[in-house]
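For this depiction, one protein chain was excluded, whereas all remaining protein chains were kept in their positions.
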Amino acid sequence: MIKIVFFAALREQLDCAELSLAADDAKTVDDIKQLLSDKNEQWQQTFSNASLLSAVNHDMVDGSHLVKSGDEVAFFPPVTGG
Amino acid sequence: MIKIVFFAALREQLDCAELSLAADDAKTVDDIKQLLSDKNEQWQQTFSNASLLSAVNHDMVDGSHLVKSGDEVAFFPPVTGG
Amino acid sequence: MLKQEISIQADDFSLADEVVLLEKDNVTDGAIVTFTGRVRNNNNGNSVTTLTLEHYPGMTEKLLAKIIIQAKERWNIGRVKVIHRIGKLSIGDQIVFVGVTSKHRQDAFAANEFIMDYLKVKAPFWKKEQITDDGQTSENWLDAKNCDTDKADLWS
Partner (left out) sequence: MLKQEISIQADDFSLADEVVLLEKDNVTDGAIVTFTGRVRNNNNGNSVTTLTLEHYPGMTEKLLAKIIIQAKERWNIGRVKVIHRIGKLSIGDQIVFVGVTSKHRQDAFAANEFIMDYLKVKAPFWKKEQITDDGQTSENWLDAKNCDTDKADLWS
């Protein structure tokens, strides 16, 4: 299984903080995005946002990053701390 | 009269913190330096130091700065505060 | 010496206490630069009443640790402390603290600003503002500012 987590505005738009995917369903971060977009129109719209960031196991990655079972994949908007 | 003040290493080398000159004796800061240099060998050596700075009435000036009665003229080494 | 360089906390912090820790038994570093960020009362013309700060636990600490390592590789600095608050904050409340000591003031200034610039664009924190506008209260997530990204790029 791959653990997927969402933060901030993204979490609120999806009304979802966390979900799991079977590791076989996705090879890359982009695959996961595609799978989540296919869920419904709200999710499709949310994931069409080009400024969305992704991290795997707490490291920022781009869409081509490979994922495997046990990974924690995070999606979130640009950060606004400090 | 022109009031002349000395600071830090300069004051110690000259063993003098302050003195006065008749305003008629000097037109510029360089004139004052020349007058002071003429005092004796110790003063001449001290005032031959090219890194010496001068101020008139609390503003940094160069040697060509004109002086008049009532001015306070200061000589000191490069500053080392902070 | 083991020390806690990073703290993500809901509680407020004391600048004075942090500076004492940075300076304690530290007679080699003559320079200390601190940055403190606080909640301002307005942003883009709206009147901010409170701010809620969310972060990504685990990733935040990892990223801040990386930024500190980079700063230490680039500049000759001694001690570093980074504090970032989370949760609900009011106007005037402290949000973030960065403290850096060094033998040389240039290094302390540069490393501190570098850490803040990178924290702003890399560390997974998000701010939600509670705004009162003409008596109406609303909430919205802050948008990232391009100028912050541009500024962090300057260091690379």
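Structure notes:
Per-chain residue numbering starts at 1, and chain names A, B and C are given in the order in which the chains are listed.
Please note the rule applied: a residue touches a chain if its C-beta (ideal position, glycine included) is under 8 Å from a C-beta of that chain, and two chains touch if they have at least 3 such contacts.
Keep in mind it's a predicted model, so treat the numbers as computed, not measured.
Looking at the complete complex, one finds that the omitted chain is in touch with B, C. Mapped onto chain B, the footprint of the missing chain covers residues 5, 7-9, 12, 51, 55, 58-60, 74, 76-82. The omitted chain makes contact with chain C at the following residues, 14-16, 19, 23, 27-42, 91-92, 103, 105-106, 108-109, 112-113, 116, 151.
Note that only the chains that are shown with their structure count from here on.
As a whole-number value, the distance joining the C-alpha centres of chain A and chain C reads 26 Å.
Look at where the CA atoms of chain B average out and do the same for chain C: the two points lie 49 Å apart.
Of all residues in chain C, none touches two or more other chains.
Of all residues in chain A, none touches 2 or more other chains.
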